[in-house]
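And now, chain A:
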Amino acid sequence: MSGPMEAAFYVAAAVAVVSTLLAISRLVAVHALLYLIVSFLSVAVVFYTMGAPLVATLEVIIYAGAILVLFLFVVMMLNLGTRDRDQERQWFSGAAWLGPAILSAILLAEVIYLIVSGATTGGLSATVGPKEVALALYGPYMIGVELASMLLLGAVVGATHLSKQEARP
Partner candidate 1 sequence: MILLWLIVVLIIGGILAWAVARAIPLLSRWISVVAILLDLALALYLAVQHLNAGPWLAQADWDWIPQFGIHFHLAMDGLSLLLVILTLFIGLLAVFVSWREITTAIGFYHFNILCILAGILGVFLSLDLFLFYFSWELMLVPMYFLILLWGREHRARAAIKFFLFTQISGLLMLIAILALYIAHYRVTGIYTFEYAELLGTPLSPLASMCIMLGFFAAFAVKLPVFPFHTWLPDACAEASTGTNMILAGLLATTAGYGMIRFLFPLFPNATRTFAPIAMILAVIGILYGAFLALSQTNLMRLLAYASISHLGFVLLGIFASNALSVQGAVMTMIAHGISTGALFLIAGLLEARTGSRELDSMSGLWDTVPRLSGVGLFFALASLGLPGMGDFIGEFLVLLGTFRGHLIFAIVAACGVLAAMFYALRFVQRAFHGPNLRQLHLPDLAMREGFVLGVMIVALLWLGFYPQPVFHTFAHAANHLPALWR
Partner candidate 2 sequence: MLELLWLVPAIPFASALVLAVVRLPRKVVAWLAVASIAASTIISLLITYSFLHAPPAGNAYTEVLWRWLDVSGFHPDIALYLDPLSLIFMVVVAFVSFLIHLYSTEFMIGDDGYSRFFAYMNLFVASMLTLVLANNLLLLYLGWEGVGLCSYLLIGFWYRDPVNGLAGRKAFIVTRVGDTSFAIGLFLLFQQLGTLNIQDLMRVAPQSWHVGSGVAVAVAFLLLGGAVGKSAQLPLQTWLPDAMAGPTPVSALIHAATMVTAGVYLIARTHVLYALAPSAQFAVAVIGAATLLLAGFSALTQHDLKRVLAYSTISQVGYMFLALGVGAWPAAVFHFMTHAFFKALLFLGAGIVIQALHEEHDIFRMGGLWNRLPVAFWTFLIAGCSLAGLPLITAGAFSKDWILWGAASAAQGSTGLWVAALVGVLLTSLYTFRMIFLVFFGQEHTPIAKKPGAAMLIPCIVLAFLSIAGGYIRIPFAHFLEEVLPWTTRVASAVPLSETASATAAGLVFLLGLVLAWFFILRRPSLSSALVKNPAGAALHRFWFSDWAMDWLYERLFVRPILWIAQIGKGDVIDGSYDGLALLTQGGWRALRSTQSGKLRWYAAVIAGGTIIFIAVVLFL
């Protein structure tokens, strides 16, 4: 039973894969980040087609929005320019990518093999909306939320400390 949702899934998935591939292979950091945004956006679409609208939203807002902006900010701060592009080309040339590619391909093959052979019958069915998620989140997973807060606290403290410039004597 094919439907628009299904088509959307596959299209978005394809876009996600391609853009991700491009993202990790760009020589200029900004380009990579831009592709990554595309990837994230398409993953958001995938989420939506899988019945997870809340997550789809957050994917856009936090991943594509917050996290990647952070990356961009750093790129700008470090002022990575063409010199880096040449360097990247040099780093990326030759067989540097061959081994990792093979490794990843094997892993992928394994994962696909197991998922396919697993004959996982269940479909991606019901939409689990924000409400249910929220209920679960602040019900059984409440402690998790608290922990996440500690996680962020740690991150904040750590990042602050690490990035603070010391007045050099």
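Selection rule, in plain terms: all candidates are chains of the complex that A comes from, given by their letters.
What we mean here is this: contacts are C-beta pairs under 8 Å (C-beta built on N, C-alpha and C of every residue); 3 or more make two chains touch, one makes a residue touch a chain; residues count from 1.
The shown structure was predicted, so the numbers you read here are calculated from the model rather than taken from an experiment.
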| item | value |
| --- | --- |
| Touching candidate for chain A, same complex, options 1 or 2 | 2 |
| Residue numbers on chain A that touch candidate 2, as the complex places them | 99-100, 103-104, 106-107, 110-111, 113-114 |
